[in-house]
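Down below is the structure, laid out as structure tokens.
Shown here: the complex without one of its protein chains, the others still in place.
Let's look at chain A:
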């Protein structure tokens, strides 16, 4: 599969590999429309898959240059050198991304969160309410599926949430 890379001239190779590394690190990867005249869809998908798994493997195992070269033995030397350069230059970043992936070991994990503070001035029943409300939205990843949870809390509920989180933080600090 890796052999397919040789369709690309070696000067353009680093650009593609860097985008693949971007995808491994959680950003947008290369767009197929730029390379659609070189590979078919299946070829493209296979190439992307094999490269991302290769990069993950190489960095996760901490392969030396020789080991990498054996992994890339299908390619000719200029392409091998280009891929090696890319992986070497991004080594630390990829490792960080892999460590993050390993950290997310539990079934549900928090990817992102956002909050908005609102002040309810009045309602249909009361002319002056003046109740602060906190809208907390959590982006969860549950068994690989993105799910967002929205919670609206008043002051007391927020206090309970904060105290619970503080207790959790205390436990984490004890582990350190």
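Rule of thumb we're sticking to: contacts are C-beta pairs under 8 Å (C-beta built on N, C-alpha and C of every residue); 3 or more make two chains touch, one makes a residue touch a chain; residues count from 1.
Definition applied: contacts and distances are computed from a predicted model.
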{"item": "Options \"BUB1 N-terminal domain-containing protein\", \"Coiled-coil domain-containing protein 22\", \"Vacuolar protein-sorting-associated protein 25\" or \"Large ribosomal subunit protein uL4m\": UniProt name of the undisplayed chain", "value": "\"Coiled-coil domain-containing protein 22\""}
{"item": "Candidates A:45, A:121 or A:164 - the one touching the absent chain", "value": "A:121"}
{"item": "Contact partner of the left-out chain, one of A:89, A:109 or A:163", "value": "A:89"}
{"item": "Chain A residues that touch the omitted chain in the full complex", "value": "14-15, 18, 22, 25-28, 60-62, 85-86, 88-90, 92-93, 95-97, 99, 112, 114, 119, 121-122, 130, 137, 139, 175-176"}
